[in-house]
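Yeah, one chain of the complex is gone here, protein chain that is, but the others are all in their spots.
Every chain is named by a letter (A and B) in the order it is written, and numbering of its residues begins at 1.
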Amino acid sequence: MINFEMVSPDNAKDLYLPVMAEIIKVEQMTELETLYTVALPDGAELGHKPGQFVELSIFGVGEAPFSISSSPTMPGVFELGVRKVGMLTEVLSRMQPGQKVGIRGPFGNGIDLENFKGKDVLIVAGGIGLVPMRSMINYVIDNQQDFGKLHIVYGARTDSELLFEDELERWTADAGIDYRVTVDQGSSEWTGPTGVITTLIPGLELDLANTVCCICGPPVMYRFALMALKSKGLPERNIYMSLERRMKCGVGKCGHCQINSSYVCHDGPVYHYPEIKSLQEAL
Amino acid sequence: MADKPRVAIFDFTGCEGCELNQLNFEDQLLDILAHVDIVEWREAMDGHADEYDIAFVEGSLSTPDCIQRIHEVRRKAKVLVALGACAVQGGVNAVKNTHPIDEVREEVYGQDKYLFPTLPALPLSSVVKVDYNVRGCPMTQIEFLKVFTSLVMGKEPVEPEHSVCVECKLKENECVFERGMICLGPVIRAGCDAQCPSVGQYCTGCRGLVPEPNLEGMEEILVSHGLSVDEAWKRLELYNANEVEGVRS
Partner (left out) sequence: MVQLFLESDRVAELVAHLMKQKSVFAPHAKGRKSFAFEEVKDPSAAVLDYPRVMHSIRKFFFPPQETLMTFDLKENTCSVAETPAADAIFFGVHSYDLGAVHRLDYNFSEGNPEKNYIARRQGAVFVGVSYKPDEFHFSGSVGIDPYDTAGFDIFLTKLLDGYIVEALTPVGEGLLDGIELPAHEAGKPARGHFQQHIYLPQAKLGQVMDGSYQNEVWDDTAKKCVGCGTCNLVCPTCYCFTVEDEVNVQVTGGSRDRRWDGCMLRDFSAVAGGEVFRETLAERQRHRVFRKFKYISDETGQPWCVGCGRCTACCTAGISIVNIINRLVGDYEKVAVTPI
């Protein structure tokens, strides 16, 4: 027999029932990406950590997980950066402020801030990987006293796909932030560096022992970013990464997001590199 | 949606059973008509339309005339939905593709064969862009309703990718193989609610193959249940000759 106590029905939850939240603002960032500002009913706070996600649903269309893009320091509302890639996001792209969507969450472990406090923070974000990482970046900026230097390495396919342009400008202008950006292919207007994101890593000036890194990007990026960071000399124990998998339930039940023994929605999406090194399906 | 979408229904090479199946929506037909205006439908009404939003197209493409007409439909339609096995994957018509085309013409038309130009039976998608599929022979009614309501809601219909076995298991049907019959369910796309196995029949594969099917594995299953290798591939070809052709070595 399995050694455990079955929970009583009073202590079990309606895990799948969303609350209805209002879209406050819709901001088109690029051709495919839109930033939605969302408010829970009665001004309730979402109460999330950087790196967590919510399940957003539109009745009759379905439900999908989205990374929370705003910092917990932003009061009253939260932001979701959404790329239009499927049926749900297609319908979402037609929604206007004032309309309501279902929200469940926040889910996932999020970034363990204790391991970043007092340290220099390096964020490596590829493509829409910046969406969840922006939550952490803005959290660090808003709580500067708790962290050391902030390094941001950001790569996009083209300059037209760069997200959060106002903020990118601010990061560029802020002398306290070491912000570097590259695009795989620049347009005629692009004056910055071109090349894949890993080309930015060798040039970083890092206090290696005192820098903690978090990586988020498309599946293909992780392996190369890791190689670059390791050859730079960053200890493995200082590396975290946020992963994406298919999810349905968000609460560790439905099985879709499983990487070997780990449920991304529950044990992740942010993993400490030494812990997932042994998970063959992770990277 | 301010104006009701205009719907047109067309038939190419096929038995028109899919369209009949549409007329069979006795309980839902009024609900369907509440959402759309049908502007052209040869089987059910008179008249032609020059413009329409959604075209439902039945049948495969098997003559040069078909090719010309489907391009015309595509130009006029905002959304094109392939209706039924012939339109989606070539269907039974495509069995002829497994024979030399001249033999086929002679068999059908005899000495008049030169009067009737013919092509291999092709799915619509091999000539024009098809937006969505309603599969089955005849087209699956529940899937038509799903695609239809999706279009009315402005969302993309989702095509099932799993096998018919999944739907049999959800209904706790006794496995067709247990009943001593041969079934293609393991490699055929679900979405029909396992209609045939649920009424004592076997799956003939009308809804098309699952994506990336292991057909060698399926051959082995069919052979282990008593078919010869040739019979096994013939079974698979019945509705899916176009897809199977490339795989069989």
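Note that a residue touches a chain if its C-beta (ideal position, glycine included) is under 8 Å from a C-beta of that chain, and two chains touch if they have at least 3 such contacts.
None of the values given here were measured: they were computed from a predicted structure.
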- Task: Identify the visible chains that the left-out chain touches across the whole complex.
- Result: A, B
- Item | Sole contact to the chain not displayed, among B:14, B:138 or B:186 | B:186
- Query: Which of these, A:60, A:76, A:97 or A:195, touches the one chain of the complex that we don't see?
  - Reply: A:60
- Task: For subunit A, enumerate the residues touching the unshown chain of the complex.
- Result: 1-9, 11-18, 20, 57, 59-64, 85-86, 88-89, 99-100, 102, 219, 244-246, 248-249, 251-256, 258-261, 266, 280-281
- Task: List the residues of subunit B that touch the chain left out of this view.
- Result: 28, 31-32, 34-35, 145-146, 148-150, 152-153, 158, 161-163, 165-166, 169-175, 177-180, 183, 185-187, 210-214, 216-218, 220-221, 224-225
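Definition applied: only the chains that are shown with their structure count from here on.
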- Item | Centre distance in Å when subunit A and subunit B are each reduced to the mean of their C-alpha atoms | 42
- Note on the structure: The subunit A residues in contact with subunit B across the complex are 60-61, 86-87, 90-91, 94
- Query: Taking the complex as given, what residues does subunit B use to touch subunit A?
  - Reply: 153-156, 158
